[in-house]
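Only one protein chain is missing; all other protein chains are in place.
Up next is chain A:
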């Protein structure tokens, strides 16, 4: 658009000239900090408003600042542009500031004598730019120069506003003077005011008159200064105002200005409100501005109407030989164009869009006639000579008129008409160009066409930005009732046919549908690329010999074209279009544009950029299966990649192109194939290349399906899988031999590397290939893999199924993650990679190919069977094989503590083969805590008690034949706690044929676990009783010794709690060593020693057995109270051996119980009684009580004897005596037994009495050989009856 004169393009608005505010240059050149925002005149409305606000809000003190502020406000909205404010916008002038002394150009002299323009050839009185004036740019036959438009746009205003300061006497003087003058010399100042006002009024009047002559409206604005109103002097305010009004009225009267629309006063009080003032000023003068252009229009119209008809009044013969050489004056048609153009321009100035369109159209129709070889408007006239100056000018004019028409039609919201104008313009000039030999074969035509579309798109874009909306094509209907009146003319035929059709269904004319600018940018780009093509053709042609230079365009045009970077321009246009479409969210269109951009880059030789574009867009087309498009993209990409030398990409593209999704001929496919094999096997590259092609991401000629035969498998079991490769029906056209097939598992141990066996053999349609029994080999670059040589030759339309097997070694998921077919040459390592990790779309039934092996060991006629499920199985669940083994336990519960408790384990082999079996066993207390302390153990042999623990490991049970069983006895010994125990048993085994080399737990062993719960009970319960015996009741130890000897009687009561009989072999009291060496304890007698026949006693449940011991305690320290006694140990075993053990003799075990500590009494006084043995009824006997006082002080003892029926006794019933310190006292009671049998002796209560009441103590009486007595109890003796009978 920039190549056209801006005057022809810009939107016209009335021009206002401003006098007295300085010029626009001042505004720019003298910026102050306060008006900084005005420096760069903002373009958008919102910005301008902001800047004006900021300007207005700043306190204005100087005249200069005031002027600047006003000017910036005035010019803020008058930014010239292509798109005007629109017809509904508020009245806006284009404001120019001129100097105070500026003289507007004088009126054309012709206008002064108005009746002189009859003859066009009048040599006088023409405007300087008229074709009639020699020296004018259009002399003698030009149409209209841009300068004419500029004259009206920028030089000749429709309205002039003068800004004047009201004179004030203080204004030039200092403040002090002001005081003086205002107070004392009022009269003088008044007369001075009057004088100055008069001068001002005259000046205004002069200006007004001179402008009136030209029909230009003049307005004056009087600026009142702040000094004119002194706010401190309130009382004078009113007077002052009155005086001011008077003065102003006077000035107006003298200057002859109309008060309402020509004379304005801007008082200082309104300084903050400039914006409103400026708006109001423009609004009130707007009508005058329009009138001005209306008058101009009328004048031009008159002149046009005086023109003779071109058909009748063609003055000169059309083809006079001389005149064709020398320029002819402008013909009538030319004048008509001039006038129409002027009319249109003035109409546009006054914002009369409809009229403007009408005149522009008229001018346009006339001007296009000029280009025809023979004018149809002016018969006999020839068109403009091609490529002449006038031709170029006229074309520019025609283009810009067309542009104006498009724009104005958008202005009046008539989009179809705008588009129709574009179409008309394009088709008209297409015809003209073709007939004049500069048509579709020349780059010039395409350059021009591209430009037209681009400009149209630009305008449309501007319009949309300004609020224009593209009509929704779905809602458009073109018919006779269309409001778009111009349409009916351009498609008259169809409408007439439609109106005859009773079914006047609405229709649409696709050419009339205005679309968003993206489409037009696209066209512009398209045409620009054609321009490039034609130019390149021309260049090629010019290089040939014997070129006819006459048909070439002029050299300067060629040079200019040469310097243009067509591709960049095309890409720019495509990019503009791309952005438009992107904004419309039409993603696929942008892809198309991207492909066009890429192609342009390709044409321009920018392969790398092109390739990037291609790669980006290829994805969508691939995904949505647009193979034809993808093929073209791939082919272009191929060109790029080859040129760039990125052979990896070349290979990738070629492999994708092999796919028969692309409908290309077999011959083409063979070419692709050959190209691929050439690259892989023939060409030499500087360095080896490696490429991995993800076949799931491209259209592949190979499909790969993977099946594991089963869903689950066991460790060590043979696990079968099949990988089926199918080639497409048409591809590869020639058999393709891969070098290797790699299978990658998530466990690299299983990775396979199958090599081609290089055996030439015809492919059958369905082939089953055995890949089992691979060998583990170290392949270079692959590591340790399973290797086998198989046939990897693929021709079209075949399926090869590779069946292999693996033996999983641990449980978990085993996944075949990827399959790659590859080529390996000296130059290349190409992998066609099938990624199996992601789930792939597959709904068909699972199939398994069975390869039948015939007698010659050849695979023939493989057949499919159907497996369960659908889709693929790329992974398999590996689990431990279920143990087919049974463990039974037999034992006679409950177990007793401390015994060897035998458990008979029976391991039954349920496998079909003999197995080698091992056992692990462990006994664990179900204790909530402290399992560590457990002294339990488990053993195989109860006779060995060394190094026993609570577990048994790796006990070889031996080989169990299929279906048979083995019995193993383990002994469990539980100690202390009678909590239940759990026996954990693990039996692991393997087939004898394949015993793993590594010990358990390892691959190959199958294990079976079983737990048993065992309840324990204690076999015995114990209770102990210790009683003190009197030591030497009649004699004390004779030798002098510090030792004290005490005797104790220990009774251990053992109750059998075991439900089964127990054979007790021995009971023993093991005395503990005393902490103190001077303390000794000895067993003086025991009941067991007495009865020597203890061996082999059998105790039943509930049996009680008492063991008695007489203990002698020797001690030095009588204060030591707690004395350890020892452990009671019982040697025993079950009497009745359990059903489990028959042969083995289980040794006795010991149960040990700790005898409670002996608690010595801390007594001051001891009392002993000696009971005589064998009393007989009727025989007197004496009970001797011996009381020993251990203290050094004497003690008083009270004795009270209770009578009873069995005995008669003699002596005091109640008595007391004193025991001296460290002395003893004997107290005797004579008893006469009355009755025989077990009798209680008369109870003697002994009490020590202290000095005062309350200090009393009962003294316990101890009888040797008797238990200690309780409160109410007393010693019981057996009294023999009299034998006298």
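Going forward, a residue touches a chain if its C-beta (ideal position, glycine included) is under 8 Å from a C-beta of that chain, and two chains touch if they have at least 3 such contacts; residues count from 1.
Here is the rule we use: contacts and distances are computed from a predicted model.
S.K.: Which choice in "Checkpoint protein", "Trafficking protein particle complex subunit 2-like protein", "Clusterin-associated protein 1" or "Origin recognition complex subunit 2" gives the name that UniProt lists for the one chain left out?
M.R.: Record says "Trafficking protein particle complex subunit 2-like protein".
S.K.: Out of A:509, A:727 or A:815, which residue would touch the omitted chain in the full complex?
M.R.: Of these options, the touching residue for the absent chain is A:509.
S.K.: One chain is left out of this view; which of A:589, A:1130 or A:1279 touches it in the full complex?
M.R.: The missing chain is touched by A:589.
S.K.: Thinking of the whole complex, not just what is shown, which of A:632, A:835, A:1027 or A:1087 touches the missing chain?
M.R.: Checking each option in A:632, A:835, A:1027 or A:1087, the one touching the absent chain turns out to be A:632.
S.K.: Kindly note down the residues of chain A that lie in touch with the hidden chain.
M.R.: 423, 473-474, 477-479, 490-491, 493-495, 498, 501, 503, 505-511, 513, 515, 519, 522-523, 526, 585-589, 591-592, 595, 621, 624-629, 632
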